[in-house]
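In this view, the complex is presented without one of its protein chains, the others remaining in place.
Chains: A and B, in written order; residue numbering restarts at 1 for each.
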Amino acid sequence: MTNLNAIDPAAVAEEAKIENDDVVIAKSAIILRRFLRNKTAVAGLAIFLALTVFSFVGGYLTPWDKETIDPFNIGMPPSADHLLGTSQAGIDLYALTVEGTRISILIGLVVGLASVLIAAIYGCTMAYFGGKVDKVMLFILEALIMMPALLVVAVATSGGGNGLQENLPSWLLLIIVLLVFSWMGTARLIRSLSMSLMQRDFVKAAQYMGIPARRIVWRHLVPNIGSLLVLDITRGVTGAILAEVAFSFIGIGIKVPDVSLGVLIGQATSQVATFPWMFWVPLVVMFLLTGSLAMMNDGLRDAFDPSSGSIGSANRSKTQKTAKKNSK
Amino acid sequence: MFRYLAKRAATYLLMIFLTTTAGYFLAVSTLQPALLEQERIPRPTPEQVTNSFRLKGLDPTLTPWERYIDWLTSVVTRWDWGRSPNGAFINAEFGDRVWISTRLFLASIVLTLIIGVALGVYTAARQYKFQDRVITSYSYLVYIVPAPIAYFLVQLGAININETVGERILFVTGISTPGLEGNGWVQFVDMLAHYAVPTFAITIVGWGTYQIAQRQYLLDNVNADFVRTARAKGLTRNQAITRHALRVSFIPVAQSIAFTIPAIFAGGFFAEKIFAWHGVGSWSIDAIALQDVNAATATLAYGSVIFAIGAILADFATTLVDPRVRVQ
Partner (left out) sequence: MSSETTASTERTADSVAERLHIAGLPAPGYAPADAVLSVRDLNVRFNSENGVVHAVRGVGFDLLPGKTLGIVGESGSGKSVTSLAIMGLLPPTAEITGSVRLNGKELLRLSDKAMCKYRGNDIAMVFQDPLSSLTPVYTVGHQIIEALTVHHPKMSKQATEARAVELLRMVGIPSPKDRLKAFPHEFSGGMRQRVMIAIAIANNPRVLIADEPTTALDVTIQAQVLEVLHTAQEETGAAVVMITHDLGVVAGMADDIMVMYAGKPVETGSVDDIYYNPRMPYTMGLLGAVPRVDISEKISLVPIEGIPPNLVHKPTGCSFAPRCPLVSDACLQGEPELWPVGGPRGGANGLPASGTHQAACIKTDSLGAEVDVHEIFHAPAVPVSRFDAVPRLERKTVLELKDVRKHFPLLKGALIKRRIGTVKAVDGLSFDIREGECFSIVGESGCGKTTTLLEIMEFHKDQDGEVTIGGLSNKAASDARTKNAMRKELQMVFQDPTGALDPRFTVYEVLAEPLENQGMDKPAIRKRIMELMKLVGLQPDHVNRFPNQFSGGQRQRIGIARALAVNPKLVVLDEPVSALDVSVQAGVINLLDKLRAELGLSYLMVAHDLSVVRHISNRVAVMYLGKIVEIGDVDSVFDNPRHPYTRALLSAIPVPDPQVERTRERIILQGDLPSPLDAPKGCNFATRCPVFAALPAAKQEKCLTLEPPLEPAASSQAAQAAPDQQFACFFPDGELDADMLVVHGAP
């Protein structure tokens, strides 16, 4: 759950304190304040945290688990025994949802964080070396973008990847494949941003001072693309959760006996009319998850955007919010 | 101009070759049709299986490299993409599938672009007003719904309509009613009834991105210096915006066409699966389930070609709206 560190209020406040023994407000503090001022964003953060906690401790709140079959309650609607009802196999839906949420969040976080990391390394390398290296790496990047990810997912998870499948759980396999296909867009963005940063005078100043390249990248480039990285992490997490649901939904992602939100939703589609709760419960959880991430992403974008404080007018705070929301 | 496009086309041709090659090796090394044959009754001997595959050009005893050379030679010299494990010729199957996919997506692509751009302009003109908020919020909502689930929900809605009306006016699966007799009009109505739901579903999921992008680009240009110049000439604000800002705001949208077509194609896997149209997308998944190396590679090549077409179209569209690119 490391991605939360990026916006952990305590850490940010601490950092601000170190940076300033003066009255001056640090940039991180300003960002935090802006983020906290955005009620939607804070609500998003709260929902996301709540879901994460739920997915870890929720399992202890019910006597049922995801494997035990209740032979007396098969395909039952919500009742006192089974808070959210049971599946057609007679497994407690609440337990399944807890498990599915955890797998979905896990996939989202791992893919979101790791793909941004790969993208940052790849993109910065391209921008720093430029020339031929950049050309070749860009070509590889575009070739990967061209490759339909779905096919590879299908090959890896359903087809003959038997050797792999025996050794690895399907969620891990899905993580690996999603990772391979999720970082290219961000890498391209980071490349172009770093390239423009390389042209900036403060980078030139450092070069003329004789500062070594490694230090310039670490001290000047990385912090300045930091806001983009944080934004891309939330975006990447959302994207990965959505992809997992989509793939599992049509039956090529996570495979039973592993559960995820996508699997739960997908399994329930055939009998929506008969067993509506089986479909709607995991779907609502998924909406809460992706929705809360989108709300957070929105607030973060506003907080990072230095120009966001200057638009609009005092008596129009509401419209202003919309304006910010839409200024992408 | 022409030479520029030719150069781009050459680059993409190389990329298509590379992705297809990579795809072939991935498929040939993981897909093992022989395993499926083992499940037949009566169970064939391994020698029988090998022999039958050798006849279809799928000799499992050859190394992947040898098979690749054979396959490539036949594609390049005879335009023969090989055969499926069941003996069907890829070339024959491919034509039908591409035609079905094209019929499914062409209308949706055109509608997505037109509606997205038109709504973008409409909401930008009514920034912060009620209509803008509703439409823009909707576009953001689409962003957090996985495409197959959105399609499925549309399908549910259509079924509901049918039930309410008490008659099957909308078909939620299939491309046409099999064995339908009747004159042209009957055929036409049947076609509409089959097309309506998938086209609607793909379009309403697709236009959100374009609406947001177009709205943003137009708003970015509304206060541009050249709009002010136009107003200083004596044009009203609205005239200045429609005559000057609008055209300039099309430039980035035109560039993004490159990604629409492949994106819709990718969404196509889901759409074909859910609406049971047997196009290229569902074929690719079936091919993997059936361990069909040649079909999987062909669909992958098709995906790459679609992407390249999108990219070249985007180049072309950009040249059309932006005179600065015209001078090469």
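Quick note on the criterion: a contact is a pair of C-beta atoms (placed from the backbone, for glycine too) under 8 Å apart; a residue touches a chain by one contact, two chains touch by 3 or more.
Because the structure is a prediction, the values reported are computed rather than measured.
Colleague: Taking the complete complex into account, tell me which visible chains touch the one left out.
Modeller: Contacts of the unshown chain, counting the full complex: A, B.
Colleague: Please pick, from A:Thr62, A:Thr125 or A:Asn224, the residue that touches the omitted chain in the full complex.
Modeller: A:Asn224
Colleague: In the whole complex, not just what's shown, which of A:Ile140, A:Ala205 or A:Ala273 touches the removed chain?
Modeller: A:Ala205
Colleague: Across the whole complex, list the residues on subunit A that are touched by the chain not included here.
Modeller: Interface with the chain not displayed, on the subunit A side: 19-22, 24, 26-27, 200-202, 204-206, 208-211, 219-220, 223-224, 309-310, 312-316.
Colleague: Which residue numbers on subunit B touch the omitted chain?
Modeller: Considering the whole complex, subunit B reaches the absent chain at 3-4, 6-7, 10, 223-226, 228-237, 243-244, 247-248, 251, 321-324, 327.
Criterion: only the chains that are shown with their structure count from here on.
Colleague: If you average the Cα atoms of subunit A and of subunit B to get two centres, how far apart are those centres in Å?
Modeller: Once rounded, the distance between the two centres reads 25 Å.
Colleague: Given the complex with subunit B, which residues does subunit A contribute to the contact?
Modeller: Touching subunit B from subunit A are residues 139, 142-143, 145-152, 154-156, 158-162, 238, 242-243, 245-246, 249-250, 252, 262, 265, 269, 272, 283, 286-287, 290-291, 293-294, 316, 319, 322-323, 325-328.
Colleague: Given the complex with subunit A, which residues does subunit B contribute to the contact?
Modeller: Where subunit B meets subunit A, its residues are 15-16, 18-19, 22-23, 26-27, 30-32, 35, 127-128, 132-133, 136, 140, 143-149, 152, 156, 212, 215-216, 219, 262, 265-266, 269-270, 273-274, 284-285, 288-289, 291, 296, 299-300, 303-304, 307-308.
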